[in-house]
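Missing here is one protein chain; the remaining ones are kept as they sit in the complex.
Residue numbering begins at 1 within each chain, and the chains themselves are lettered A, B and C in the order written.
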Amino acid sequence: MVRIDLNCDMGESFGRYTIGADEQIITSITSANIACGFHAGDPETMRKTVRLALDHSVSIGAHPGLDDLKGFGRRTMSITSAEVYDIVVYQIGALHGFVLAEGAVLKHVKPHGALYNMAAVKKELAEAIAEAIYKINPELILYGLAGSELIKAGDKFGLKTANEVFADRTYQRDGTLTPRHQEDALIKDENTAIAQVIKMVLDQKVITQSGHEVPITADTICIHGDGEHSVEFAKKINRALQDNGIEVKGL
Amino acid sequence: MVRIDLNCDMGESFGRYTIGADEQIITSITSANIACGFHAGDPETMRKTVRLALDHSVSIGAHPGLDDLKGFGRRTMSITSAEVYDIVVYQIGALHGFVLAEGAVLKHVKPHGALYNMAAVKKELAEAIAEAIYKINPELILYGLAGSELIKAGDKFGLKTANEVFADRTYQRDGTLTPRHQEDALIKDENTAIAQVIKMVLDQKVITQSGHEVPITADTICIHGDGEHSVEFAKKINRALQDNGIEVKGL
Amino acid sequence: MVRIDLNCDMGESFGRYTIGADEQIITSITSANIACGFHAGDPETMRKTVRLALDHSVSIGAHPGLDDLKGFGRRTMSITSAEVYDIVVYQIGALHGFVLAEGAVLKHVKPHGALYNMAAVKKELAEAIAEAIYKINPELILYGLAGSELIKAGDKFGLKTANEVFADRTYQRDGTLTPRHQEDALIKDENTAIAQVIKMVLDQKVITQSGHEVPITADTICIHGDGEHSVEFAKKINRALQDNGIEVKGL
Partner (left out) sequence: MVRIDLNCDMGESFGRYTIGADEQIITSITSANIACGFHAGDPETMRKTVRLALDHSVSIGAHPGLDDLKGFGRRTMSITSAEVYDIVVYQIGALHGFVLAEGAVLKHVKPHGALYNMAAVKKELAEAIAEAIYKINPELILYGLAGSELIKAGDKFGLKTANEVFADRTYQRDGTLTPRHQEDALIKDENTAIAQVIKMVLDQKVITQSGHEVPITADTICIHGDGEHSVEFAKKINRALQDNGIEVKGL
């Protein structure tokens, strides 16, 4: 039976500030990427989110980001690979503290925002992330953009990797995402998005915005947790996958 | 043979800012309390300090503090026991990340500054710290002010504890430290300080500033790492202990 | 004609995080206390909030707080009067930058949260705030709890002061607020709250929870901006005041 993982960024609230409908979306996903206090999240939120994931038998992952709360970790920074290594070790460790305290298991690591995007194309940064993960625990699964430098870096270090695909983004002929600033970067129609996802999972192929069919590896689908209709869409995509005979299950 | 541990706060530099003569003082101590990024320290400093301790076979401990870099974790805050639990889990976890990455072992936890002082007298906060440690790893040793609520909380959770004494502080009749704002709080003469330490270690007694001899438990001595003569004094105290037939060794 | 000012804390969003219905509540108030980036707020939010106040001819005030974003400035800290002076000068200055850039006028200063509460009872901290304001601009109006040390400190420095009262809090026989942890601290019935406010404005008296009538000075009423019904209640209180022949106007 074909199977797929549904992952979602979680625990991105901070102090009195709330983002994301974590408690509602948790029922539709199989892996939670939990913010670690740099781009978002705080110790209290981390503890609560680890417990929330445990309560719903959702796999727990660390979601390290750049040290930029004001920019939500989305602003690219000129950061060395040594700095990347250090901030990733720190953040995985911090989340791991809560995981240990709850008697749970840390399953995966998915970098956030600008760190994710930089690691998708910069080999040195990608390898710094892979090394940080490997040295903490070689059993951890590295989540990265399908086919990116980050996935290659994980392979190089012998890590299990998860190629991530997007329901609501269009793809280009070389298998990369259409940049956000282009008009046709986003798929706004939910049914089109779901059809794309099912094709990626069943056929491991995607039809580019230019109409070509190209191969893509889909191990996990990114579910957004903070949009207006995100809860509804998460439910819908989960149901559609199962209706198409796909098992929705953590890695 | 009577033995004693010498501990020192380390890794308190931040970014371009440097504090402490870590590389020099490391040769005179047996346990390093490494700052975890809240009151001081940053990921790079943590990695380097873990390696420094490893290179010198010095025991590695986490040194969590309040989230107050500007005040160096020395300003008391009205913080709940749940908040204390969360920030301690976070910080121990973060340091543990570097310890794991270096294939080392985390041995102990010593709270910093205002957190240490509050936990010495407030039972609820002390127990929050002890619980955080216990839930991460019940083998970790809890360092606290000799005879304080923090030590009692460690005992309650079944943790191994280390009663900390000070060479350069005077004691009161009830065995507590003379408050810093009092004139005779500090022992400025090095030989007097060393004599006090040796008596505390050998006899488990201290002579108060009022001239009485009171019992005290001394498992570890706090060595200051950032004063003008701290490197020299650390060497001197280490030598004096050995000259008096005391083994200087980690716990 | 009797008149009263309605003030509300504003600009407390941060980065991607949103708090408060500023754009809706602005139409019901006469003075905006704008967060300055320490307990909440950021430069972008400050610029936008200054413009919002200008657009609605609402008086602009600085709302300085403790440097504790995680605790939203609500956690008491042991802070010296010199530290208070410095953080207040800094924050007033920062907001004043945006006020100057927009060609507007800074009218008042109201401390936030724990800083407000500490300054209500600690003379030294209150005078540090008053001095900071006086030295930046002696024309600024100091907002503080009615009859508190903060108001007295403002008087001492020759500042114009605004005694603040609350619609939804009960008062004690000595004219102070009933502490929040007491059962009858909050007035939950809107009509009772409005009646209390109108009495305070018209009679400069309040009936305590023990049934006594005590004098109170009411120059400005605190309107909450972030509760569920806050927008509705702000409208209601504004209307009720006018219906009772009270002019709602900035100081």
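By definition in this document, contacts are C-beta pairs under 8 Å (C-beta built on N, C-alpha and C of every residue); 3 or more make two chains touch, one makes a residue touch a chain.
Nothing here was measured: the structure is a model prediction, and the numbers come from that model.
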item: Chains shown that the absent chain touches, full complex; value: A, B, C
item: Contacting the left-out chain in the complete assembly, out of C:E83, C:E127 or C:D219; value: C:E83
item: Hidden-chain contact residue, picked from the options C:H39, C:R74 or C:H96; value: C:H96
item: Subunit C residues touching the omitted chain (full complex); value: 37, 42-44, 46-47, 82-83, 86-87, 89-98, 100-102, 132, 135-137
item: Subunit A residues that touch the omitted chain in the full complex; value: 67-68, 70-71, 75-79, 114
item: In subunit B, positions touching the absent partner; value: 14-19, 42, 69-72
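The criterion applied here is as follows: only the chains that are shown with their structure count from here on.
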item: Copies subunit C and subunit A - interface residue numbers shared by over half, same or different; value: same
item: Between subunit C and subunit A, distance of the C-alpha-averaged centres to the nearest whole Å; value: 42
item: CA centroid of subunit A to CA centroid of subunit B, Å; value: 39
item: Overlap residues in subunit C, where contacts from two or more other chains coincide; value: 70-71
